[in-house]
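What follows is one structure encoded as structure tokens, with my remarks underneath.
Left out: one protein chain. Kept in place: all the others.
Letters A, B and C name the chains as they come in the text, with residue numbers starting at 1 for each one.
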Amino acid sequence: MTLTSLPQRHLLPSETPIGLLDADGRLIDGSELTMPGDDVLLDLHRRMVIGRRFDTQATALTKQGRLAVYPSSRGQEACEVGAVVALDAQDWLFPTYRDSVALVTRGVDPVQTLTLLQGGWHLGYDPYELRVAPQCTPLATNTLHAVGVAHAARYKGEDSVALVLLGDGATSEGDTHEALNFAGVWQTPTVFLVQNNGYAISVPMSKQNAAPSLAHKGIGYGIPSLLIDGNDPAAVYSAVRQAVETARAGGGPTLIEAVTYRIEAHTNADDASRYRDSGEVAAWLGRDPLDRLEAYLIGRGLLDDARREAVAAEAEDFAASVRKGMNADVAVRPQSLFDHVYAERTAALREQAAMLEAELAGEEA
Amino acid sequence: MTLTSLPQRHLLPSETPIGLLDADGRLIDGSELTMPGDDVLLDLHRRMVIGRRFDTQATALTKQGRLAVYPSSRGQEACEVGAVVALDAQDWLFPTYRDSVALVTRGVDPVQTLTLLQGGWHLGYDPYELRVAPQCTPLATNTLHAVGVAHAARYKGEDSVALVLLGDGATSEGDTHEALNFAGVWQTPTVFLVQNNGYAISVPMSKQNAAPSLAHKGIGYGIPSLLIDGNDPAAVYSAVRQAVETARAGGGPTLIEAVTYRIEAHTNADDASRYRDSGEVAAWLGRDPLDRLEAYLIGRGLLDDARREAVAAEAEDFAASVRKGMNADVAVRPQSLFDHVYAERTAALREQAAMLEAELAGEEA
Amino acid sequence: MTTIEKVQQLSMAGALNAALADALEADDRVLVFGEDVGPLGGVFRVTDGLSERFGERRVFDTPLAESGIVGTAIGMAMNGLRPVVEMQFDAFAYPAFEQITSHLAKMRNRTQGKVELPVVIRIPYGGGIGGVEHHCDSSEAYYTHTPGLRVVTPGTPADAYHLLRDAIDSPDPVIFLEPKRRYWAKGEVALDRAGAPMDRAVVRRTGKDVTLIAYGPMVTTALETAEAAIEEGWDVEVVDLRSLSPFDDETVAASVRKTGRAVVVHEASGFCGYGAEVAARLTERCFHHLHAPILRVTGLDIPYPAPKLEEHHLPSVDRILDTMARLQWDDEVCGA
Partner (left out) sequence: MTTIEKVQQLSMAGALNAALADALEADDRVLVFGEDVGPLGGVFRVTDGLSERFGERRVFDTPLAESGIVGTAIGMAMNGLRPVVEMQFDAFAYPAFEQITSHLAKMRNRTQGKVELPVVIRIPYGGGIGGVEHHCDSSEAYYTHTPGLRVVTPGTPADAYHLLRDAIDSPDPVIFLEPKRRYWAKGEVALDRAGAPMDRAVVRRTGKDVTLIAYGPMVTTALETAEAAIEEGWDVEVVDLRSLSPFDDETVAASVRKTGRAVVVHEASGFCGYGAEVAARLTERCFHHLHAPILRVTGLDIPYPAPKLEEHHLPSVDRILDTMARLQWDDEVCGA
């Protein structure tokens, strides 16, 4: 009996990551994935350049003390950008702390994106405006929210899809399992994109999971899964787009594992030299997602120096606006502490607000 | 490429449950499983008869108010007995609330087994005596304990294996996922036996999981898995024995799904007519695990009327001893409430013990 | 005022069932789900008949995973629905603790009020039913210590109806604790929306000598104690808190200032139990009115015991009376 003849075949991923562009930006023949149109590729390129510039800018802001902490997604731009571009306006994005580039790609104001890391409040943007859930820190917990949002969309007769991002480490949490299971049983329009960037802080995949791949988890929930090259922006876009369309059409959830690499340390506060070789990083730098897309686009004659420069200039402007926004001092309003605990302040909160008010008045006096 | 040529093939279960004896007790040709020896089969038979008698006795005790509640495993004796007989003395058993028959099969005193359900204390036996963990009520939580015990055994250089029993419903809990993952990564000598008895209280499999089978979860953890006929005692014994031997030899964990059926309601307090047809029950009664083993043994000439009667008489004696033990009034010692909260009573517990002592003295006076 | 047809004799389980039915009827954003709440009608039959009446689209069984239930409810509420979920027994809500504590309680705050989560988590709690381990916990203090959650618990069938309707209508997440030993006790229930607001305590019996503060399963016990106390010559005022968080300082402090003595009763273990907060805050607010320290009658500081021993653990009328006797009735009173 051949594998493909098995009823379960469609639930299993390929043995190795599939892609559309190889590490040198050459088209891979006969890929199962569909090559996106040129306009999409150019859009991916432009957004990846901006995303990367945003990322380096944010890292720079940590050095100036303007951000408390920043988890960089350098090297993961194919996922951060490819996945988001594959969404439509009515779709939902559920990002983690690492996915700031995904947010700005979605159109969230970069300064509002950084509010969390700047320390002014836990969230700077309105999740309903662009259907972007708060960046989630407790790992894997938002997978369930994405399933719930997707289920509610179907209940209300809307055709929106929820895309949730999670890391390799987060797949070990019980919530990931419960979310995949609920999605499988309820057939919710949810797409799970695991960015397997090789590490959960310091912990490598070998200590995290013993499966042939993380995508092999799908079959345990009756969820079709894909194992893709996460440094190939065309592949990420294509896989997510296909999954989103399937979900929108009522075909249920998909699990995608995108194999990529975290080029920087876990955050600026982390010291990656304690647990990995610089040689490993160097090897992955050679598989850079942006370089490969540029090589392909140049080869195809779609990207010339003028356009590259224009995009670079746009990215610089973007970074400048981020710097400007972040250099402005954040006005924090102590009384706001009491405003959003409940729909209305309770009597106890009114007492505490009065105490704080008096303290602050005393300090001023 | 054929399925068997894939590196992942050994991690996937068969498409349908495999067995050694069909529903009529006929030997299945060419099974992947190894037929146990005649002595084992006779032992399984004897213990299944006793187990079933114990089970009906316990149900009867609920009617007389001697037990607060009893979750019957009628119909699941192939699992309850087959799995336990496959263990050696140094192995550990992690049972759930439903697995009282597994306990008595392991040799736990039946009255001590029923202490929990009688309400005298949460546990009546010493878990170390026969390496039987407390029957576990919070679903799936004991899967992790079994992984921990197995890991500790290897750390200490012991060759014991931990077998954990869980239900189809329990597979949905996050803890099951975490346990399978830890076991896979650490390669602990743990055997997971899922008794898929069709229901989690009232909830059928169709609302619980969308995978081709529960055994298909194994591959997501790199754990080899087996899908077996859970009403075939020879198959259960053989599968568990093989998994135990693999684990003991350092080959790591195995996930086994045994497809069986809960003949009775969830517990005596449940009303199964609210959620399932009697026709379904009738069909499963036709696949009775004990009948099929008897048919096979009789066909083989291994079981005659004399032996059947002897076993039945032994089971009756066993039931009588259970009745006797359960009719004895349980002496509860109120002061014991304070004895096992910490290794030593705290000052606060001493105060509370004195209060209770005074109250009881006052009542007597 | 209620029309006569709307007043019925109902058990607490029946009143809860009526509240769910009326809420489902009133608002199709309301969904009811959890383990066995569909065709079975829940292990306590609180959701009896609802999936049949409203369809399995609105009242349904989930896979067996409490974090999953609460986590997906959060998502649904983010997307405009009003989920009412059931945790089968108190201790089985613990797997959902992270979702409750880090998300349900905090979402409004994190998002500066942009995202609100009108989720109700129904949890049968407490003992007194001869349940085996893990089936009798009183877990209220875990939730009341978590800002952002409302925690309410009915003591009567009428309150069961009213508080559950209010909880479902609340823009805040509500932990709705159902005293399982009182599920079957009947009372008169007005199936309307009148009555005390969700966050107010109610004086169930007036008295002048001592305030007995109770909630949930202990309301009945407190009222029995008040009757028994007559013989001791104590006129007991019984306050039913109803809302554990927020706490109704006004009503309760007024009673304690009047009587000058108070006892707070609950089933949960005493140490860091809810009664500690009640005693501490009332002492802060009423110190100079107190003739004696506020005392607590609570479960012992032990894991919930096996059925045959639970009577020694649970607050009883006698234990409450013994405690009242320690309220320094004969002392020289000062500071009042």
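Operating definition for what follows: contacts are C-beta pairs under 8 Å (C-beta built on N, C-alpha and C of every residue); 3 or more make two chains touch, one makes a residue touch a chain.
Predicted, not measured: the structure shown is a model, and the values here were computed from it.
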For the chain that is not shown, enumerate the shown chains it touches in the whole assembly.
A, B, C
Using the definition of touch stated at the top, determine which of A:Ala170, A:Ala247 or A:Val311 touches the missing chain.
A:Ala170
Which of A:Gln112, A:Ser202 or A:Thr246 sits in contact with the chain that's absent?
A:Ser202
Absent-chain contact - pick from B:Met48, B:Leu61, B:Val149 or B:Val194:
B:Val149
Which of B:Gly174, B:Gly198, B:Pro212 or B:Gly252 touches the chain that is not shown?
B:Gly174
Extract the touching residues of subunit B with respect to the undisplayed chain.
92, 121-123, 126-128, 133-134, 138, 141, 143-153, 155-156, 162, 174-175, 178-179, 181-182, 185, 336, 339-343, 346-348
Positions on subunit C where the hidden chain makes contact:
67, 91, 94-95, 97-98, 101-102, 105-106, 109-110, 133-134, 141-142, 144-145, 147-148, 245, 247, 268-269, 271-277, 279-281, 283-284, 287, 292-296, 301-303, 334-335
Those residues of subunit A that touch the unshown chain are 68-69, 116-122, 137-139, 169-170, 172-175, 200-203, 207-209, 270, 274-275, 330, 332, 334, 336-338, 341, 346, 348-349, 352, 356, 359
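Following the convention adopted for this analysis, only the chains that are shown with their structure count from here on.
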Dist(centroid_CA(subunit A), centroid_CA(subunit B)) in Å evaluates to 43
Per the centroid of Cα atoms for each chain, what is the distance between subunit A and subunit C, given in Å?
41
Averaging only over C-alpha atoms, locate the centres of subunit B and subunit C and give their separation in whole Å.
37
Using the touch definition from the top, which residues of subunit B touch two or more other chains?
172-175, 207-209
Give the residues of subunit C touching no fewer than two other chains, as numbers and ranges.
62-63, 65, 67-68, 95
